[in-house]
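All protein chains but one are shown at their positions in the complex.
By letter and in written order, the chains are A and B; residue numbering begins at 1 in each of them.
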Amino acid sequence: MRVISADSSAALLDAKFTPLRIVASASVLVNPPYREPHSRLAKPIFEEAANGYEVIVHEAELCRDLLEKVKADVVHIDLSLGAVPLEEFSPIQLSNIKISGRAKQHLLTILPKLRKIAGEIRRKHGLEALAIGKESIPVRIAELTAGAEAILYACAKAVDEKETLLLGLPSKCQSMIAGSKVYLYSLMAAEHDVRGFAEDVNGILNKVNIVEMLNPVARGFRVLRIAPKA
Amino acid sequence: MRVISADSSAALLDAKFTPLRIVASASVLVNPPYREPHSRLAKPIFEEAANGYEVIVHEAELCRDLLEKVKADVVHIDLSLGAVPLEEFSPIQLSNIKISGRAKQHLLTILPKLRKIAGEIRRKHGLEALAIGKESIPVRIAELTAGAEAILYACAKAVDEKETLLLGLPSKCQSMIAGSKVYLYSLMAAEHDVRGFAEDVNGILNKVNIVEMLNPVARGFRVLRIAPKA
Partner (left out) sequence: MRVISADSSAALLDAKFTPLRIVASASVLVNPPYREPHSRLAKPIFEEAANGYEVIVHEAELCRDLLEKVKADVVHIDLSLGAVPLEEFSPIQLSNIKISGRAKQHLLTILPKLRKIAGEIRRKHGLEALAIGKESIPVRIAELTAGAEAILYACAKAVDEKETLLLGLPSKCQSMIAGSKVYLYSLMAAEHDVRGFAEDVNGILNKVNIVEMLNPVARGFRVLRIAPKA
C-alpha cells in the first residue's frame, strides 16, 4: 500500500518559547516498510501559528501536487476524524464527532475546500483521501519531513536577516545532520526507526551555528537556536 | 510477590491492515524483577477480532491451568477495573465504573463466568484474581508472550496454507529471533527491559521469510509479513 500524506510543522518561537509562525508544509509518498519518505514536496509557509486549520487546505493541495509526479494507493490527510473519506464527510457527520465547538467551526470553514480537492484526487487518480490524522504513520513522516525542511528554511531566514532564531521542532523528535542532509528522527516510543529528511542543496547549513535544547515550557518538544556565523 | 497473569494478542490483518482474528492467548508466571515470564502456557485461538471480550474468560482459564503447575501469590486479569478482586465484583459496582455502555454490556455477559473461575482459584489455591488490566506489568508480559507465540502459530499457518500473511503485533513492541527462540521486546517508554518469548520447537521459523514493517494506519503498531519459503 503506497500512501501519500502531508503535514505542516516546526514553529518560530519568541524568547519565552511561545510559537509565532508555523514554518513549513510537506507532502510525502511513503512505501512499505513505512519508515521514511520515498518522494517529497515541500514549501515554506511562515503561517501565523493561530491559523492552524487553514494550512490543512494547503497540505491537501500538496498531496494533489505530489500525485502529479508519483503513484499511490491512498491519501492520508492530517485530520483525526476516524479515517473517514473526506469527500463523503458532511457537516452533519461533523456534529456527531467529539471535538470542541471551536474546532468544529474551523473545520466547517475549510470543509468545502477540502472536499473539492478530495473530489479532484478521486476523479483524476481514483484515490480516496482519508481524514486519518494522528493514527497515520505517513502523516508522522510528513510532519518530520516538514520539520526537516523547516530547519533549512529557518537557517536561510537567520542568514538573510542576520538574526538568531529559535525554531521549535515537532513533538518528540531530534535533528541530525549527515553530509548535505538534515534528518529529523522520531523520539516517540516504537518510532525509533521513523524519520524525515531534507536536502541542503544551497549549503545553508555551513552558514549557521545550531544549538539544540529542550523546550522548558513544553514537555516533549526540542528547540534549535540558529545563529548566522559571524 | 509471584504473579500469574494472562492476555491475548497479535492479529491477522487484511491487505488494508484491518484486524481479522486475534491469534494467541498465553498465561505467564512472573517473578521479581518482573522483566520476563518465568513459566508460560499458550494456545492458538484465531478468534474473531470483534469478540475481544469472550477471550478474557479463556485467559482466566489459562491462569487457572497454569496454577496447576506453578505456585503464585496473586492473579492479574486483563480487565482495567481498578485492581478490585473479581470474585467480589458485582453488577452494581460495574454501574459505578466509567466505561462505555457497550463495554459494560459485554462485561455483564462474561462476569458470571469470570467470577466462577475466580472462585475456583480462591478455593483451590487461596489466591485473589484482580481486575487490574493495563496497570499490571505481568499483564504486559503475558501480552508479549502471547504475541511471541502468535508469531509461531502464524508461521505454521502460512506454511500449511502456502499463503503470505500479515500479522499485527501487540502495541509498541518488536520481535527478535535468537536461536530457536522468538522474543518480543517492549518498545514502550521505560519498558526497554521487558519482554516475552516463545520456543520454536518445530523449527517453523526456518520455513518462512519474515519482513517487519510499521502499520501505516495504526501508530505504535508493527506488522510482520510472513511468507512461506519457496
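Simple rule for what comes next: a residue touches a chain if its C-beta (ideal position, glycine included) is under 8 Å from a C-beta of that chain, and two chains touch if they have at least 3 such contacts.
Predicted, not measured: the structure shown is a model, and the values here were computed from it.
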{"item": "Residue in contact with the excluded chain [from A:150, A:188 or A:208]", "value": "A:188"}
{"item": "Touch with the omitted chain, as defined above, among B:64, B:140 or B:219", "value": "B:140"}
{"item": "Positions on chain B contacted by the hidden chain, ascending", "value": "1, 3, 30, 32-35, 76, 83, 132, 134-138, 140, 188-192, 194"}
{"item": "Touch residues of chain A, complete complex, unshown partner", "value": "15-17, 171-174, 187-189, 211-222"}
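Going forward, only the chains that are shown with their structure count from here on.
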{"item": "Angular offset of chain A relative to chain B [C-alpha, multiple of 5 degrees]", "value": "120"}
{"item": "For chain A paired with chain B, centre-to-centre distance based on mean C-alpha positions, whole Å", "value": "36"}
